[in-house]
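Mind having a look at this structure? Questions to follow.
One chain of protein is taken out of this complex; the other chains stay put.
Labels run A, B and C following the written order; every chain starts at residue 1.
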Amino acid sequence: MKKELHLPVMIGLVAAATLFGRVLPTWTLSLATIAASNALIALGIVVLARTGNVSFGQGLFFAAGGYGVALIANAWGLTDAVAQVVIGAACGGLLGLVIGPLIARYSGIFFGMLTLALSMVFYGALVKSTALGGSDGFNVGRPSLFGMSFTDPREADFMLYAVSVIVTGFAGIAATILFKSEFGLASLAVRENNLRVEYLGISANRVISINFVIAAVFAGASGAFALMAQRHIDPQFAYWTTSGEFVFIAVLAGNQSVAAVFVASMALELVRSFSNLYLPNTWQLVLGVFLLGVILFLPGGIGSLWIGKRRKRSTLATKEPLAEKGAAP
Amino acid sequence: MNRFRRANRTVVIASAAAMSFGLAASASAQETFKLGVVTFLSGPAADSFGVPARNGAQFVIDQLNKGSAPSPYEKVGFGGMKIEPVIIDENGGATKQVQELRNLYQRDNVDVVLGYIGSGDCLAVAPIAEELKKMLVLMDCGTPRIFEESKYNYVFRTAAHATMDNVGLIRYMKAKNVKMGTLSAINQDYAWGQDSRADFIAAAEQLYPGVKLQTDLLPKFGAGQYGTEISALVGAGSDVVYSSLWGGDLQAFVLQSAPRGLPKRSQLVFSAADHVLPPLGDKMPDGTIIGARGAYGLMSQKSPLNEWLFRGYEAANGVYPVQASYRMTQAILGLKAAVEKAMSKNGGKKPSTDELVAAMTGLEWPSPGGLIQMKLADGHQAIQPIAFSRTKYNPDLKRVDLVDIQYFAAECVNPPPGVKSIDWIKGGMQGAKCN
Amino acid sequence: MTPVLSVRGLEKRFGAVVAADALTLDIPAGQKISLIGANGAGKTTFVNMVTGYLRPDGGSILLDGADIGRQSPRSVARLGISRSFQIPQLFVDLTAAENLTVAVSGVSARMSLRQGAEAHGRGEKAVGLLGRFGLADVADRPVSELAGGVRKLIDIAMALVRRPKLLLLDEPTSGVSAEEKFTTMDRVIHAVAPDAATIVFVEHDMEIVSRYADRVVAFYQGRILADGVPSHVLKDQEVRRYVTGGVR
Partner (left out) sequence: MNFFLTIVLDGLIQASWLFIVALGLTLVFGVLKILNIAHGSFYALGAYIAATAVTMVAARGLPPAVGFVAMLLSVALIASAVGLLLERGLLKMFYGRDEVVLLLVTYAVFLILEDVTKLIWGVNPIYATQPYELFGNLEFAGLYYVGYDLVLIPISAAIGFAIWFGLNRTVIGKIVLAVIHNEEMSVSMGVRVNRVYAIAFAFGVLLAALAGALSAPKISMQPGLSSDVIILSFAIVVIGGLGSVEGAAVGALLVGLARAASVHLMPQAELFMIYLIMAAVLMFRPEGLFKRETARRI
């Protein structure tokens, strides 16, 4: 279990994945970009889930990041991709800082429902705000990188792909380190028995809040990517089905491998788009069956395909009866 | 349907394979014209707009490929090239649509993408097509913002935007001197509802100075049950109740409001209601003033083209075509006209995207709904005539007839080039030519 | 010298049930005190109130003369009162060592988000503690695979990590077989000795009580029935009737 993580290897993987984009057919580039940014937010959900809490409202931070970036971009004409990611992450993180401590004391379904409620309130506010285009949202210009602007579609797509893969990759590395850290262990402890954690003089709420903020930062950055990839933002970013999809990816991936999150979100995108092409009338059905299949045959998530039978350490595959989680003292 | 799918599957696989060998360029088909068609096949807009639009597309494309459309469209397909449609579901939000648009252009190598009903989707996909330098024909979506907020070279909209729906409606009410001292409104709480409401009220203030807005409701999209709203509206008892509701919401609203006496207390005015007449039948109260976002369906003007669509579509689908079917038709016919114009210039080769764009810009073509003119936004935004009428149930035919229909010329209800719609309305609709 | 813990007129009731009725009790440093009483006599309630899990309805709890009656379990723990649980409260999916490691890293003001527990020898400290309870061999096995007696010891070991001024053990030998109970208790007392001088343990088994306690407090319906050296208290008539008689 206590195997060393090889930083160089992981960085190498990220680099390889980035260069791989060179040989990918163009249409997969933007697909992979979306997949990467979805993976980033799903990763945040996994991080948070290690404390036993699943957020059904990540759309809130996703949208916060997206709108933050979009507004700043349109106001000051700031188009640099990296800067936009940073802004997105900051917007998400700040909101997380405000909300995290407030809802850290809830657990289980209540945590999920509260996050969902908050994101839906935000959604309502966005639909109302005609200044932001209401439910139709508004567009932003294409991103640049370090002063270079990309007019050739393929180059532009590759630039986005590269940035998103690199950022998501490093987020993944950070997460792996976090999971192995003291704090990561304490997070698992909170999931298992937050009462004992308190009795050890550790603040379970603080542990949850910190993980929550990390998840919010990832979500905000992810929002920035989604915005850059589609140059358009609307309240759908904050809608409950959007958040649901991210949880969907997190569960699909399981939490045994960070790479699995990326694979899962790529798989989801592919299934969705091909079923929509060949079965335009029944793509939802295909999606549903696919989901059931994965949950049924890969209980540990897609990750379990190559991680194999390691000791169960899953956050999303072990059942805790609500009775215990209902009322934390 | 099946035929279409099988056809394009092989092509896609082939082209995908080709691309992965890095020869993406050479992957487009020779003597066929590959047309991406995007419309709602699921979700709330499917029944009212999406599916009628798809049926329209299938009817027209079949006819064109058989070469059995009336003049001036008798040529087979697009200038001899068979049309090969790739049909995609528009449901699932702008994010998904942007991705699907990219896939259509880059993976499936369609020559042109045509469709989109949701305003949000149109706003989202337009800039992407522009970036990819691929031609995009928006067929329906309502919001004027698309060309008023930005400029596009590769994007066209072959139907007039929503401004004329409400300007025309007010003009009609004035013409039929409908009394409107007080007004109540119920619109869905999203862009279409909010914009329509704004346009209608603005136009009303021009032609009905001193009109008093009483109850102004914005129920959630897809609410389905309007008991409370109806109480509020009946309670207010205004002269006129305006609504831009559509589809299931509109049907539910009519079904629930009729027995509660709303039609008796107030004149109902629906800006886009033709598509609910077939399903509602005798449930639609007589004397309701309705628009169809064009001179469509039962309000369409007699012409060989219109006969062709109306009868043919009815025969194929069991119901007569409504606005979405017409709008799809006029989009496809417009594209056909552009393709053939371009080919006449370049000596009959399959035109390049840029040749197509040049041909489409400022184009005019006859359609079942009347003459379409790409007059606004430097020849990228269409204007078209529109009609309004009152409902009257016809027990013999068991369907709602439309009586005292009045037409309005395109220039009468659409802003002139270079003026923002809302400013035009608020400025008293200067330069409107209403003969 | 002021007692480590002094409780004054402590009140707590659950509906009709009186769990603490004007409890007053002083615990000087260095004592090993056993709380006895039938089920529902208020022993565990007392422990829960002292450690901040339950809010007393009235009265005060002083630790070294400072009132801690309104503190949360977390701050009480930080102030120097630790406890073990009747039902061991462990992180069952983690290994024994990891359980202790969480406890150890909890002592430091802030936990590292980068370094693993191996850093600053916290892992060793954890394993060391396990060793002291003779559990070194199970260090890397998940708690879910361990027997009840072992869990009990781990639970106590975790309570010890903060070297508490006052250690409360809730039925340390419950669920331990009759023949093992003395060895277990010897282990506990021996293992605890270097870190915690003052110990309060809730106990049902009178043999344990008389062997390990140097003072016994008998509870009945939230009141203190008797308080003194075991030999004396265990002979008390009322205690015989209401407490030891009532022990299965």
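Everything below uses one rule, namely that a contact is a pair of C-beta atoms (placed from the backbone, for glycine too) under 8 Å apart; a residue touches a chain by one contact, two chains touch by 3 or more.
Every value quoted in this text rests on a predicted model; they were computed, and no experiment measured them.
K.L.:
Who touches the missing chain here, B:Ser68, B:Ser231 or B:Asn394?
P.N.:
Touches the omitted chain: B:Ser231.
K.L.:
Pick out which of A:Ala117, A:Leu145, A:Ala174 or A:Leu305 touches the chain that's been left out of the picture.
P.N.:
Hidden-chain contact among the options goes to A:Ala117.
K.L.:
Per the definition of touch given earlier, which of C:Tyr53, C:Phe201, C:Phe219 or C:Tyr242 contacts the omitted chain?
P.N.:
Result: among the candidates, C:Tyr53 touches the missing chain.
K.L.:
Kindly note down the residues of chain B that lie in touch with the hidden chain.
P.N.:
Touching the chain left out of view, chain B contributes residues 41-44, 46-48, 50-51, 189, 215-220, 222-225, 227-229, 231-232, 234-235, 247-248, 251-252, 255-256, 259-261, 279, 283.
K.L.:
Kindly note down the residues of chain A that lie in touch with the hidden chain.
P.N.:
Counting only chain A, the missing chain is touched by 49, 54, 102, 105-106, 108-110, 112-114, 116-118, 120-121, 124-125, 127-128, 195, 240-241, 244, 247-248, 251, 281-285, 287-289, 291-292, 295-296, 299, 316-324, 326-327, 329.
We take it that only the chains that are shown with their structure count from here on.
K.L.:
Please classify the inter-chain touch graph. Allowed labels: line, ring, star, complete, other.
P.N.:
It is a line, because the chains touch in a row without closing up.
K.L.:
On a CA-centroid basis, which chain has its centre farthest from chain C's?
P.N.:
Looking at centroid distances, B is the chain farthest away.
K.L.:
Quick one: most central chain, C-alpha centroids?
P.N.:
Central by C-alpha mean position: chain A.
K.L.:
Can you give the whole-Å distance between the Cα centres of chain B and chain C?
P.N.:
For chain B versus chain C, the centre distance works out to 75 Å.
K.L.:
How many angstrom between the C-alpha centroids of chain C and chain A?
P.N.:
About 43 Å separates the centre of chain A from that of chain C.
K.L.:
Per the centroid of Cα atoms for each chain, what is the distance between chain A and chain B, given in Å?
P.N.:
That pair's centroid distance is 37 Å.
K.L.:
Mind pulling the chain C residues that touch 2 or more other chains?
P.N.:
none
K.L.:
Residues of chain B touching 2+ other chains?
P.N.:
none
K.L.:
Which positions of chain C touch chain A when the two form their complex?
P.N.:
Against chain A, chain C makes touches at 51, 53, 72-75, 77-78, 82-83, 85, 89-94, 98-99, 101-103, 105-107, 111-119, 122, 140, 142, 158-159, 161-162.
K.L.:
Going by the contact rule at the top, pick out the chain B residues touching chain A in the complex.
P.N.:
Against chain A, the touching part of chain B is residues 5, 9, 12, 16, 19-20, 22, 24, 41-42, 86-89, 92-96, 98-100, 102-103, 105-108, 119-120, 123-124, 126-128, 131-133, 143, 145, 149-150, 189-191, 194, 221.
K.L.:
With touch defined as at the start, can you tell me which chain A residues reach chain B in the complex?
P.N.:
Interface residues on chain A, with respect to chain B: 23, 25-28, 30-31, 34, 127-128, 130, 133-139, 142, 153, 156, 226, 229-232, 234, 236-237, 239, 242, 269, 272-273, 276-278, 280-281, 283-284.
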